[in-house]
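Can you read through this structure? Questions will come right after.
The complex is shown incomplete by one protein chain, all other protein chains being positioned as in the whole.
Which chain is which? They are A and B, in the order written, and residues in each are numbered from 1.
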Amino acid sequence: MKRSGSLRSYVITRVLLAFPMLLILLTVVFLLMRVAPGDPITAALGGRVSAEELARRRHDAGYDRPLPIQYLEYLRGVATLNLGTTILDNRPMTQVIAQNGAATLELSFFAMIVAMVSGVGIGLIAGRYRDTAADLGGRLFGIVLYAAPVFFLGFLAQLTFGKWLDWLPTSGQTSPIVGATLATHTNLLVIDTIIDRNWTAFQDVVRHLIMPSVVLGLVIGGVFIRLVRVNLLQTMKGDYVEAARARGVKEGRVVYKHAFKNALVPVITIMGLEFAVLLSGAVLTEETFNWPGIGSELVRYLDNRDYIAVQGIIVVTGIVVVIVSLAIDILNAWVDPRIRY
Amino acid sequence: MTSQLETPPVPSSVDEDADLSPMQQRRLGALRRMWAPMHDAKGMPKVIVWVGIGITLAFVLMAIFATQIAPYAFDQYQTADGVRFVKQQAPSAQHLFGTNVMSTDVLSRVIFGSRTAIEVVLLSLFVSMAIGLPLGLISGYHGGKLDRTLVLFMDAMLAFPSLLFAIVIAFLLSKTFGHGVVTAALAISIVYVPQYFRVVRNHVISIREESYVEAARALGARPWTIMRRYVLQNVIQNVPIIATLNAADAILTLAALGFLGYGIQPTEAAEWGYDIQRAISDAGAGIWWTGLFPGLAIVLLVTGLTLVGEGLNDVLNPVIRKRPIQEVELPPREGTAPVQDEVAAP
Partner (left out) sequence: MSEPVLSVRDLRVWYGTARGPVRAVDGVSFDLMPGETLGLVGESGCGKSTLGRGLMGLLPDGAAIDGEVRYEDRDLLTLSPKRQRDIRGPDIAMIFQEPMTRLDPLMRIEDHFSETLKTHEPDLSAKEIRKRSLEALGGMGIPPTRFRQYPHEFSGGMRQRIMIALALVLRPRVVIADEPTTALDVLVEAQILRILADLRRNFDTALLLITHNLGIVAEACDRVAVMYAGKIVEEGRSRDVFREPDHPYTQALLGSIISLSTTGLRYIPGAPPDLSEPPPGCRFHPRCVDAMAVCASQEPIEERPAPGRRVSCWLYGPTYEIPEGGTEPLERQEIAVADEA
């Protein structure tokens, strides 16, 4: 018999546990970046600038100091959110994250909504009507969505809705004219256009958002279908479901209130795990649709051997992942009273 | 992933195995017990598994006999006499799937692409299992500090987006191993090691506490014997499911790497993801064959593998396995209702 721990103590414990994980991630990134022979500056600019310039920039970036010192400086930089400046185009990393990170955030957010609606919706139907056409259809749909790479779906979408039907734009976050005249505040364009009441721009932004977020959302949602269905099958067999029926509770309520709700509890955890997949998918989606997000920036900087930028992006990604999984865990505890410490 | 508890020996086929040695009989019995649910399963789950096996087998055969089946080489852009193929030509008699922007035959690239995919996936499965399984076994069985550290480390790796991880590693490995099958396979393996580790470790931990393991320990069995005899056998049952599902995922990761340009160079081998990347710009011009066929190949192969994994899970997982239900016809009542009189006395 446990007294239900308070949500607060659970939150505190989880937050404390997040730090070691974060540290491990940061250390791994640090080591990986230094495995490459030579240092980033030389790799990027060697042979393109004079030797003195090279030495100066190496010194500025701190690459001539012994490894342990570099590690400490690196950690300090992360803690103070000073991740340096890109070698390629001299942008401060904070700007890269603010602008491109926001674009990825917008894309991910709407994709997640699509994923939840489609995935959870179809999964519940498939589980409820087990072994009927709806179930098999739903499951097959889920498998095919998972099996189709997001860039293939993107290709098909661009072909059908872009070229052949000409309903939606296939590239970029906005059309060039709108992009040039847009005023940004939060860098989240949907919000910014609403703030400015710029309805033509709003429409343009939304139209550009549809294809990438639906494509990405469906791919993620495909995984949910399978998981939600299995969870529902298990909860429908639950003892408390039988007991509720024995009390004469209506079948609809038994299924929706008891079975569905309990089936969805682990789905929240899964959403948390899928978040990492979402980020991977975002990289591919951004490349497919020319979306100026942090994923496409990663690719661009990596192609140009700009390791400072790459390191910065990966560090930020790692931090975001840890924070999001923390948030998901807390959300989980809030929903399921059994989990609190 | 629940463990399939050992069922007591079924005496039905004892006579047939009489001529085998006791050890062989036991192994055969164990194998039969493991796969018994497959034979019992009727209907949908069985169909699903076999469809999946069929698809996967088709691709494997395509991979093995690629040179014989494919009309041209994967990087061939002209005929034997040196006449250049037409660039981006729609499907025709000479090129059933058309040609792409490099004037190479799409059909041949799809066929050779299956060889690349199978090679990379097999290699990476092997490496990740070779590392992940033993680590999981040892960590789960011994517990303690080693276990805790490994778990923290693996969890951190699992939390990170696998594709980004694979990109970085592929990039780093390409310096030493070039841009071929080996680099891609190794990058993918490293990404999947934590998954095998975690599944095996959790499994080991749940089995470790079972009473028959405790009994074995009480009898003085050595840890390695216990692990091998009880733990390994139960874990191995779940490995095919994880392996097929991981293989499916690995193909997607390989294609993603290829799409981004960190995978296999086009001069080394044909790769579906890379082809789709070149096809994206074709979409604007309405050219559909350069992207459709490689994409369909990916969808089919991954679906096939997933069906095998899912089907196996449906069949072997006792929790949601559905027993076949027969309709029952009750014969009519015999009408012998007992006389209702003073049966009860308060």
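The working rule: a residue touches a chain if its C-beta (ideal position, glycine included) is under 8 Å from a C-beta of that chain, and two chains touch if they have at least 3 such contacts.
This structure is a prediction, so every number in the text was calculated from the model and none was measured.
**Student:** Among A:129, A:240 or A:256, single out the residue that touches the unshown chain.
**Tutor:** Only one of A:129, A:240 or A:256 touches the chain omitted from view, namely A:240.
**Student:** Which candidate, A:20, A:137 or A:337, sits in contact with the chain we can't see?
**Tutor:** Residue touching the absent chain, from the options given: A:337.
**Student:** What is the set of chain A residues that contact the non-displayed chain in the whole complex?
**Tutor:** For chain A, the residues touching the absent chain are 1-4, 238-240, 242-251, 253, 257-258, 261-262, 265, 335-338.
By our rule, only the chains that are shown with their structure count from here on.
**Student:** As a quick test, compute the distance in whole Å between the mean CA positions of chain A and chain B.
**Tutor:** So the centroids are 25 Å from each other.
**Student:** In the complex formed with chain A, which residues of chain B make contact?
**Tutor:** Residues of chain B touching chain A: 44, 152-153, 155-157, 159-164, 167-169, 171-172, 175, 248, 252, 255-256, 259-262, 273, 276-277, 279-280, 283-286, 288, 291-292, 295, 298-303, 306-307, 310, 319-320, 322.
**Student:** Which part of chain A faces chain B closely enough to touch in the complex?
**Tutor:** 20-21, 24-25, 28, 32, 35-37, 130-131, 136, 143-144, 146-149, 151-152, 154-156, 158-159, 162-164, 170, 226, 230, 233-234, 276-277, 279-281, 283-284, 287-288, 298-299, 302-303, 310, 314, 317-318, 321-322, 325
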